[in-house]
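Excluded from the complex is one protein chain; the other protein chains are retained at their positions.
So, chain A:
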Amino acid sequence: MGEISLTELEARAAASGIDLSLIDIDSIKLPPGDDFGVISDDEDIYQEEQMDFDYGLGNTIVVDNLPVVPKEKFDKLEGVINKIYSQIGVIKEDGLWMPVDPGTQKTLGYCFIEYNTPQEAELAKEKTNGYKLDRAHVFAVNMIEDFNRFMKVPDEWAPPEIRPYVPGENLQHWLTDEKARDQFVIRAGSDTEVFWNDARHMKPDPVYKRAYWTESFVQWSPLGTYLATVHRQGAAVWGGSSAFNRLMRYAHPQVKLIDFSPGEKYLVTYSSHEPSNPRDANRVVINIFDVRTGKVMRDFKGSADEFSIGGAGGVAGVSWPVFRWGGGKDDKYFAKIGKNMISVYETESFSLVDKKSLKAENVLDFIWSPTDPIFALYVPELGGGNQPARVSLIQIPGKEELRQKNLFSVSDCKMYWQSNGDYLAVKVDRYTKTKKSTYTGFELFRIKERDIPIEVLELDNKNDKIIAFAWEPKGHRFAVVHGDSPRPDVSFYSMRSAHNTGRVSKLTTLKGKQANALFWSPSGHYLIIAGLKGFNGQLEFYNVDELETMATAEHFMATDIEWDPTGRYVATSVTSVHHDMENGFNIWSFNGKLLYRTLKDHFFQFLWRPRPPSFLSPEKEEEIAKNLKKYSKKYEAEDQDVSLQLSEQDREKRRMLKDEWEKWVNQWKLLHEEEKLQRQALRDGEASDEEEEYEAKEVEVEELLDVSEEILSFEYGQE
């Protein structure tokens, strides 16, 4: 049906005997979506508008509360607005439009500004909303897209629908594993897989596998409840009892980094965006989400400079995490370092504690105690040595300085908390008198003792370089790798000596180890002295209680080492980030016995699933450790069963493989025999096949005997 003009319509109506004047056109309802070929004028316009909306009005803002000016002043006002807004971004050509009342020729008190990119528009909105042109004119800036949304808000308030309670999944289900196994996640190629570490069966036991699960990396939450994945649109967390279901999504476009609070109540996400003006710093967006509800609790936006650490114009990049969580697992405080200050926020209100940041001139670094709302901060030397460097302990929320230590001719400081927050070690690099070289010492703070005594520790040879330092988790010892790079020494110290609990004492020094990293077992007592990367993956499993080496091994080219959360097993891996050969991981027992190897090409990540802290009291734990023999009896029997079963299965498998092979061989022999004559013919009758018969097949029987011996030797191994 073509278009019908009004006269035609009248003519047709007359022809069919309808009096048009009697018909209420508005009452005629056409089926939706069908215009019967009649194109409405209104619709035309509407469509055009619609198109405009589709084509990103996202880069257009509306500025309200402008002064209403007559025609003469129009250009001046336009100039002012142009000046303000072109600072923020590039305004499109003719992108500034200030409508004028056609009657009075005065402006209407608002204008539209179109930028080149939505990011600029967003930035302009943030920066100038609330901008005071003068007392009477405070700008109200909105995105034009938002207007559309605001218009749709219904006038009447409707009560939100109350959804029936659905019991959630048991997110701690993995902890109830009968064999108390631990899980780990690996990422290789495009696949992300979760396994049980089945050390008894000497192999990983698959739990869940998914291709393209994440777009960059995965991360467990600190208590192991969630597995977080990162996507272009935002982050997501997964968990549950049976499979890994998506529990929550956190929208944050182009998210780059994520960080959980230690009690996994909050998730911090970070993204950085290229500025439209190449001279500007990158724009940074940080969101803090409530993990369970997915609600944004607070967002921070600004230029990358504001979030880069190092005080006065230090490092260019952002050091992650920007926000460091304090106060242990309660997730009560988080703080960030800024220029000459530390901003501490509390999660009750998500605002600054006491509404202001803590002033600290030139502060360079700060670290929270892992358990208490205390942090240590480091201020470098100033004024050419007139003002000494300083390490302070600050308690939140009071912001009292608990302890302070001034340090002289310092080149650098590094702070290490012990996992229970009992001790703080500060590694201080000082200049020698000539200022040409540095030497290192330690300042050891005993946090839990009265007045926080500080002790100075210098190495036997104080010119030694410190290559690595590590506290024993939950313990009172620490280990240091020091000396010259090819064969440094490893020393162990204890904060308590046998007769004097208040003094640090050296336990022992191991000379000339190929080591550059230290990995304590999470339960203490054991330590891996590792030579990673340059040292090709040398591993020494060391028992610090007995001060003896349990085993030395090598995982060639190993790049990463991670203890499982219980301290029973260790994973060493070669990730493709550093080395693209022999990618994969090895699982070792705590005492250095290789349990199994898995090779994976393009191996990126190996992460043990963390466990929440034990509910057992320290006394109970001690009691168990003391009566371990009694408790472990049951498990030893189980282990034996499994290993017997395993060797049985193994034998069965071998027998099967052998039988299968035998079948092939017999078939081949038969065919070979059949073709013998033909082959001879091909050889002009020469029977030079040299067909040797296999008589010695009986050897196979001996094989079996041998296998039964293996069981015996296995039992020896058990003892």
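The rule is simple: a contact is a pair of C-beta atoms (placed from the backbone, for glycine too) under 8 Å apart; a residue touches a chain by one contact, two chains touch by 3 or more; residues count from 1.
Definition applied: contacts and distances are computed from a predicted model.
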Pick from "Ribosome biogenesis protein NOP53", "Phenylalanine--tRNA ligase beta subunit", "1-aminocyclopropane-1-carboxylate synthase" or "Eukaryotic translation initiation factor 3 subunit I" the UniProt protein name of the chain that isn't shown here. "Eukaryotic translation initiation factor 3 subunit I"
Kindly state which of the options A:Lys256, A:Lys427 or A:Arg679 is in contact with the chain not pictured. A:Arg679
Contact with the hidden chain (one of A:Asp280, A:Glu306, A:Asp372 or A:Glu582): A:Glu582
Touch as defined at the start, partner being the missing chain; which of A:Val62, A:Ala304 or A:Met557 qualifies? A:Met557
List the chain A residues touching the unshown chain? 536, 556-557, 581-582, 599, 654, 657-658, 661, 664, 668, 671-672, 675, 678-679, 682-684, 703, 706
